[in-house]
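Only a single protein chain was left out; the remaining protein chains are all shown in position.
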Amino acid sequence: MITISLFTGFLLVLAGLYGALTNRNILRMIVSFTIADAGVNLVLIAVGAMPGRKAPILDAAVPVAEAARRIIDPLPQALVLTAIVIGLGVTALMLAYAYRLHASRGSLDISKFTELKW
Amino acid sequence: MVKRATALLLMVALGLLFATIAFDHRPDTELNRTALYYAENTAKDIGAQNIVTAIVVTYRGLDTLGEVTVLFLTAAIVGLILAAGRPGERGSFPPSGELLHTGSRLLAPLILLAGVYVFVNGHLTPGGGFQGGAILASAALLLLLTDPLHRFGNRLIRLVESLSGVAYVVAGLFGLVLAGGFLDNRFLPLGEFGALFSAGGIPVIYTLIGLKVGAEFASMLSSLSRTEKH
Amino acid sequence: MVSPLHILVVGLGAAFFVGLLNHDARRTAFAITLAALAAMTLIAGSWAWAFLFGGATPFTILTAGAPPPFAINLGVAAPEAVLVALVCAVGLLSALTMRDALERFGHRAMAVFLVAVMALVGIILTRDVFNLFVFFELIAIATGGLVLISDDERAVAAGFKYLVASQVVSIAMLIGIIFVYHATASLNLDDMNGGSIGPVDSGPALAFFLLFIALVIELKPFPINGWALDVYQSAHPGFSALFSAGSSTAALWAVDKVIGIGGAPWLPMAAAIGLVTFVGSNLVALSQTDDRRLLGYSSVAQIGLVLTVIGLRDLIGERHLAVGGGILVTHAVAKAGLFWLSGLVASRDLAGWAVLRHRPILIFAFATFVAMLAGLPPFPGFYAKWELVHALAADGRLAFVAAILLGALFEAVYLFRWFGRAIKAPLPEENAAASRITGAVVVATALAGWAIGWTWGAASPYGNVMAATPLLVALAFPLLEWLPARVKNTLAILVLCLGFWVGYPHFDPLQMIFGAIILIGGAVIFIASFTFAQGRRIGFYPSAMLMYAGLTMLIVAPDTFSFFAAWEVLTVGSYFLILRGKESEPHALSYVVFSLGGAFAILAGFALAAQTTAPFALAALKQVAADHAPWVFLLLAVGFMTKTASLGLHIWLPGAHAEAETDVSPMVSGVLLKAGLFGLFMLVMHMGRQSLHGVELTYVMLWIGAGSALIGNVMAAFQEDAKRLLAYSSIGQMGYAVFGIALMNNLGWLMALMFVINHYIYKSSLFLSIGGVAKRTGTREMYRMGGLIKLMPLSFVAVLVSIIAMSGVPPLSGFGGRWIFYNAILDTDARLPMVVIFLSGPIAFLYLFRLIHTIFLGQLKDEHRRVSEAPVWLLVPQMMYVVFLLGFALFPGLALRRVDAFIGGFMPERGLDWEGTTITSAFGHWNPIAIMVVVGVIFVTLFLWLLFLEHRAQMVKQFNIAFAAERPHRPETTHFAWNFFAPYRRAVGVLAEPVFERFWGATTGALHDVAGFVRRLYTGDGQVYALQVVAFVVIVQLIAMGMRP
Partner (left out) sequence: MTFDWMKIPYALLTLIIVVNYGLLLTALVQKIAARAGRRHGIPIWQNYIDLVKNYALRTSISHGVMYYLGPVFRLTGGVGLLLFVPSLYGSEMFSNLSFAGDLILALYFVFFGTLGMALGAGESGHPYSAIGVSRGLSQVTAAELPLALAVFSVALQYQTLSVTDIVAAQQGGITNWTLFTNPLAVTAAMFSFLGSMMRPPFDVVLAPQEIPIGPPTEYHSSYLALMQTNRALFPVAKMVIYMNLFFGGATSWPIFFLKIFLIYMVSALVGVVFPRFRVEQSIRWFLVWAVPVGVLAILVV
């Protein structure tokens, strides 16, 4: 189970990167990156997961006393939360950029924005 | 074509790298010492049922602060970008359907309520400030959809956005002054484990986070919606 | 003391609060922003002070009241404090320079700016690796926003490219972090350090590789940094300053923190990437014309160098912070200053910086920054360079040394080319953008640079360069620029004389000779400067005094460090001096490039010699281990021979000396060249003969000296330009001196010293006379002159005496040199080089006669009939020189006896006997006074006789000559001057082929081609850049795998 999600995550990352590196359209690039981000998040969760354990919430199901034996590693979950939010922020930012670029040039082809070089 | 080939080649190489990592990965059978510490000490130190919340809000509060800042930045910059490229004329939008209208009138308050519930209970149940904030924002989105021309008060949003932010920092300082360190939640009494008003400052902070996140998303959405031409 | 945590708090709180304001209150918003930044700077500064001078001890700040690794904690120690202070200060000043832009874009922009600075501080302080990631993302996003605060429309595209790249980076970083966490069960750096990451090819290690490479990419390594360069180029200069000085600094510190996790196996990777970046980026910058992009390349390069230092920390040891810090601080201050300065320049072309000349103080700042980046004393970069090269050489990593010095040379090339353009390009009409604030910021930064230089020097184990009295005196002159030139000139003369008077008791005979030439000789030349002392003559006196300061420090230097520092000082001083000439820009550049190249050779030599001992006394060169002593000798000799313009390294001299101002030429010819000779003396006196692979190096020097003498003289004979002729003859003369030193016997050295003295006198005199003539006639082409003897008799006399002395014809002092020379070569068995010297000897007559004939004799030109004698202030020193020459001709013993005795201390065989007035060697004798008397008596007798016979001789007009029985009508056609030695050229013209010019020309050409080719990597396509980033990750990993056993 863990392994599967791990590999899926990595595959998503690769797919996303590939998309971002091959699609000239800026919006497609952004989407590809969100896919890659999703993959990364999946990997994070998978690393935190432990076979046969419960979510780290100390309610009736998991008494405080035996938490140590019953719950999974909570830290990756905290991290993934942060990661998600950040990814979202960046995505929003890139979208805004896409808007500006389109407004300035009427095109979303990234290979058209090469005045700066060398 | 060459590019695709190169990209593919690179992905293969990267894939190999990832594969090695994945194959070398051995899931823990026991909690490592960090996780163990959280499992054992959260209840008595932080007093939150939801350990993840405890970590997010307290142990790694600085991350969360940064996270909120990320949203703040994004909102500000999106505003900046779109303000610069804002089209002058406002196209008139077709009236959104009756269904949407009534639906939104009915739903918006409920959604807001749900959002509030989610982040107020962040320390007890799954969920928390971010999730709650997102839910709030969805309400805002709904309103935007129903009436694109209607701008819910930017001033209000900005007020909530900033005040909650400042308040968050101040709350952190409370921790520094009254308790063990910056963003320590114990500047309020821990209360009784599992109760709504427990876990010290966590509910307060999460509320602020919720408000701020909501506000940020709302402002982002509204700025984005302004770009809508017709 | 306020806890450093509050730097974050203030920044963040202010950001949130500013967000609250609305667009109209932007004045208030800006005020708050400034206040917040000021507060942050204050806190940081107070801690920096506490750690540097208050003896504060490192501490950690807990958050959430839980201990690490379970909660995030911040660590504060001296480096963090300094870096944070640096970042905050740059932020504050940048905000000042960006005022207009920030207010135009409103409160949001300011909030973003605040967050950016805050996040930089966070990166530096945090000890938690995931927290590091969060702050990096903040920087990425904030950058994405701040790039837009620019008048340049292209900035939008640049920002997007940057975001794309940083997306790739953050993916790698996250994956890396999570697996490293899994392996180490912690996110706390101090906890993870110690390399608990398995073997380098295990999964966790690869994960760490991802994390590490991601951080490295944050440093914009060459050649995958197009996205960053675009930002540098298009963003508001204020932000670029923060981006260059702040972001890179923080990222470097992050790398330094994180690399500990992986431990030793990863250091070489960092070092290699850094080195490639340093050399490559500087190389590509060679063909860059946009000032901001150029600065971008330079920033990348400097950061690369620091990364190298980090990679070498196991080698350099606990000083690696000092070394890296030195480079980093210098880079940050200078680069920020330059970016801000570029805000005052409208044109993006390098030559556009000429506009700064409207405000000389800005030129001063510009010069300061260039010097800082070039790693010149007294700035921290200089100390760092010194220590770095020494550490590397001690470990035998000579390839590293070579690469680093090469990169540094590239950097010097484009920096000084830029500076030269700015100084020499035609002055634009419109004044520099009159933003007073930015100007003030720039000047303040420059001054801060000097202050840092002082404190750094005070802290360095090698002693403070700036504390050297001569340098202090020289540095006082910029402060006196407001004085009229005449006052400054008098002051300069007094200072030099005073310097000699002070030094006199302490000099040994050798130092005495050189000291007299530098200080007294320098003072005499300054007399001529009265001619040009109208107005303020801004820039002349600081440069000149800097050069003399360097020369003085050189001859009294006790150890290698102070020697090298002095060398650099005199180099840069003379560069500014030469650059003053009208057409001198390219020549000044080639001068400074050759000099710095030579200086690097010297540095390498010293480093190789010193190994680990520091400071390393010059006298200790005796004890250099035999296995690398020859190499030390070789490097040092090459270094010194760039200054003496020996064959192959001479091509800079003619232009530099010929194009310099009239009173500068004698300074750089008569005085400056002696620095190289002094170095060679120092070298051979301490190291003696050395042979490499059975080749005796002093023997090679003999050949080089002889070759220089020959080529110098031949070239001089073929010049039409009088000052070039003199310049080439200097090459020849220095050739003789080098030859004498290389003879490695008592008389050889004595002869070399004889040349040192003579060359100073007659070459200075000649440059002044010719300068005077050129000033009056308005040309330096000899064939345009002629017949000036009647109009400029005193100049003629000066030239006549000088050339008789130089030609070595008795009875004047040049003969002494020749006489000693013959006795010297009788002592050695190196005979073939002598043939060459013999060959070059008589050639001197060719150019000397041509000089005096075509200028003063022959037919006077019509346009010169009203020419008057040279200015009196030019003539005064010339007459003094004439007296010198006669005096020295009569009593050479006065100067040479003691030196002879002194040299005797180094040499087995005996020198000369100075019995009475006769000077006797093992082979012959020579009685200067007798010669003078005899010749005098004969001459006078014959003269009186002729007078008796011809007392009624009447002067005739110009054309009254038996010219094929008819009267020629035009001076131009009658004055035989152009291509004077045509037959000689037909015979030996092959010697005048510009072989070396071609060689060096081809070399530089090739370099520029390479640069032009490599930079095609920067296609400008953001997607390609992302592709390159990924490729970089893969390739580095592959190489690493390949390298590992």
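Labels for the chains are A, B and C, by order of writing; each one numbers its residues from 1.
What we mean here is this: a contact is a pair of C-beta atoms (placed from the backbone, for glycine too) under 8 Å apart; a residue touches a chain by one contact, two chains touch by 3 or more.
Computed from a prediction, not measured in an experiment: that's the story for all the values here.
When the full complex is examined, the chain removed from view is found to touch C.
For the chain missing from the display, the contacting residue among C:Phe815, C:Trp873 or C:Trp1000 is C:Phe815, taking the whole complex into account.
When the full complex is taken into account, the listed residue touching the unshown chain is C:Phe845, out of C:Trp49, C:Trp454, C:Phe507 or C:Phe845.
Summary of contacts with the chain left out: across C:Phe943, C:Phe999 or C:Phe1013, the touching residue is C:Phe943. Between the chain not shown and the residues C:Ala930, C:Val995 or C:Leu1038, the one that touches is C:Ala930. One chain of the complex is left out; on chain C, the residues touching it are 787, 789-790, 800, 804, 807-810, 815, 818-819, 822-823, 825-826, 831-832, 834-835, 838-839, 841-843, 845-846, 849, 852-853, 857-859, 916-918, 921, 923-927, 930-931, 934-935, 938-939, 942-943, 946, 949-950, 952-956, 958-963, 968, 974-977, 980-984, 986-988.
One rule holds for everything that comes next: only the chains that are shown with their structure count from here on.
Averaged Cα coordinates give chain A a centre that lies 15 Å from the centre of chain B.
Measuring from the averaged C-alpha position of chain A to that of chain C gives a distance of 50 Å. Between chain B and chain C, the centres computed from C-alpha atoms are 55 Å apart. In chain C, the positions touching at least two other chains are 130, 134, 137, 141, 144-145, 175, 179, 182, 187, 1023, 1027, 1030. The set of chain B residues that touch two or more partner chains comprises 3, 7, 10, 14, 18, 22, 25, 28, 32, 34-35, 38, 59-60, 63, 66-67, 70, 73-74, 77, 81, 84.
On the chain C side of its complex with chain A, the touching residues are 130, 134, 137, 140-141, 144-145, 153-154, 156-161, 163-164, 166-168, 170-171, 174-175, 177-179, 181-182, 187, 226, 229-230, 233-234, 288, 1015-1016, 1018-1023, 1026-1027, 1030. If you check the complex, the residues on chain B that touch chain A are 3-4, 7-8, 10-11, 14-15, 18-19, 22, 25, 27-29, 31-32, 34-36, 38-40, 42-43, 49-52, 55-56, 59-60, 63-64, 66-67, 70-71, 73-74, 77-78, 81-82, 84-85, 124-126, 130, 193-194, 220, 223-224, 227.
The touching residues of chain A, counted against chain C in their complex, run 13, 17, 20-21, 24, 26, 29, 33, 36-37, 40, 43-44, 47, 75-76, 79, 82-83, 86, 89-90, 93-94, 97-98, 100-101, 104, 110-111, 113-118.
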